[in-house]
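A single protein chain has been omitted; all remaining protein chains appear in their positions.
Our next item is chain A:
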Amino acid sequence: MATEATPAEAECPPQPSTSPSQLRRTSMASVRGPQKPIVPQHVVRTTPAAFPRPAYLDHSALRHLLQIEGPAPPILSRRADPSASMTSARNQAYANALSFSSDNDDTRSASSSPIPTPLPRVDQILKLPTRWSEQDRNPGLSVSPDGRELIFNGPSCSAEKEAASARTVYPIPRACGIFYYEVEILGKDQKAHISIGFASKSGNFVRLPGWDANSWGYYGDDGCALSPERSGFQYGQPFGRCGIDFSTYKAFYTKNGILIGPVFDNVGKNGDLFPSVGIQHTGESIRANFGQDPFKYDIDDHVRQQRDVTWNKILSTSLNRSVLHGRYRRTGVGSIASITNDTGVQQSLTEEESKQVLNQLVMTYLVHHGYAKTAHAFGRQCEGRDKGPLKEASNTSGHDPDVEMKASSCTSESVEVDIQSRTNVVNSVLAGDLDSAIGTLQKSYPTVLEADDHMLLFKLRCRKFIELFLETTEMKKKMKEMKEREAAKSKAPEVPSQDAWMDEEMSMDIDEEPSVPVPHRRPSIAPSPMDHTKELDGEELESPDTISAQYESALNAALAYGQTLTNDHQSDNRPEVQQLFKQTFGIVAFEDPLNPSCPVVDVASHDSRVALAHDVNQAILKSQGRPAQPALETLYRHTATAITQLGLSGVGAAAFADMSREFLQP
């Protein structure tokens, strides 16, 4: 019983483990009476207190992997025997109970396995400690149904080190960067003998955290911090609000909302680490807050500061020559690579060299995406600067001239011509003008069409067929509208507009994906095969008869083209060719393939033009021996992958390298 209840303690039920309000929740899944002090585990687990992930954890770059409670794997629920006598609701409760406990067991056995750790999976969910474990505790301790309270029912421990201890179900994922929890000591009617801290897997639950190897604790009695290396030194005022900072592998405690300071070294550096508590005297009890309630300490601010400290440390890293070049690659002259072959050269890039690396990354990026004018202006400006005193700089300071990678060399005339024709091809595809796309390709990049047994040519021709057919469906739509208009005219003499048709066309224009740049926004970017119908439309001269004749001839032209296509390619038995054939001709079966609800809209829509344009761009770049994505993009993706992997490999500081925050947010 709490005799000197602080406001916080007063919120807690006096006898937590038998509180009716808490047991009420368990009784849904259990028939056990409320008198039982220790509730069977599978029943306990049916009442996990769901709560949102504490906000301070949002500062971790790996936040998307951190979970309060993972969803039960469906495969486990199936293990529950669906007995006929059970109602489906009870069945579900039973299945849940089973799956929760199985889930826990799985986690435990996986992390305790001594086999060489397999690579952490990228998509793995990291569960956060939210409750004391029913298994991993001293038998003298009982856990409250919500998993947050511990009460010591066993005989008081006499020896100094002895205690009944417990830890949480899940270890603390190091990907948190910083993990924090608070403990209130309940029923403190005598001098409490409680230690609060962290313990590794190997605890035997008969000693205070801090007395065993790989455990760290803060003695609630006299403010002594305990660790295996430094047993019992004065640290500060006693209390149990503690955190672990995996970017420094130090624990920290707080008191009255103030940080007492970091303590212990190498905490949790090796192996799993759990929040842990040890109690020495009968009747003593504690209640933990793993984020279920607001914290007394402004942990959010603490984490933000630590994140900034870590990030600034990262930004003070010098640019390492061999890392930037990929340590194992030693390629030709004319790039930074050649430097790594020299012995004993400095490993850090000079400011100027790093500028050259960046210029080249930016230039290849601009060229890759066909930002021709920007690339031109950028090249000129780089060149201008090279001619200035900077040029002199690199020559006099004795750097290897091979390091000189003038971005300007990328913008020679031929490169500009290349960007221009590549952009033209891409824009033609986007505009649905496949003839001109194929024409330019034949002229400028014949190998692209031939590559992979004319695969790209086939794709382009299929698209042309689709464009031809779409033209006919538009005409047909128009015919229908005209008929309706005629009908309306005969009823009422007003002139209905054709806005519906125009709107559709306009929206296709707007839909244009920004991922394929269009430097010159030419009017022809609108679906060009329909241009002539538009003209006719403007003349207002057409009769249903003429348009019907046009429709027929357009349909015949489309089908004739389709037959040529079949004749040319039907001997190609490659599955992807056959598949594309099927899809392409499949659209003929639909009256309005562009209707979003049409099953073949993916094949017909503007998005598929964008995808094809992207393919064409990639194919041209590939034929020139250039990477399929710009080096800058690969750099970003690679770095993100490496940092995530680093975080999953247990380097806590990686949690504070939040790339999307640092680089992508405006």
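By our rule, a contact is a pair of C-beta atoms (placed from the backbone, for glycine too) under 8 Å apart; a residue touches a chain by one contact, two chains touch by 3 or more; residues count from 1.
The rule is simple: contacts and distances are computed from a predicted model.
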| item | value |
| --- | --- |
| Chain excluded from display, named as in UniProt, from "ubiquitinyl hydrolase 1", "Actin-related protein 2/3 complex subunit", "CTLH domain-containing protein" or "Translation initiation factor eIF2B subunit alpha" | "CTLH domain-containing protein" |
| Option from A:Asn320, A:Thr564 or A:Gln624 whose C-beta touches the chain left out | A:Asn320 |
| For chain A, residues in touch with the removed chain | 116-119, 122, 314-320, 323-329, 331, 335-337, 350-352, 354-355, 357-358, 360-362, 365-366, 369, 371-374, 376-378, 380-382, 388-390, 392-393, 396-397, 405, 514-515, 517, 519, 627, 629-646, 649-651, 653-654, 657, 659-660, 662-664, 666 |
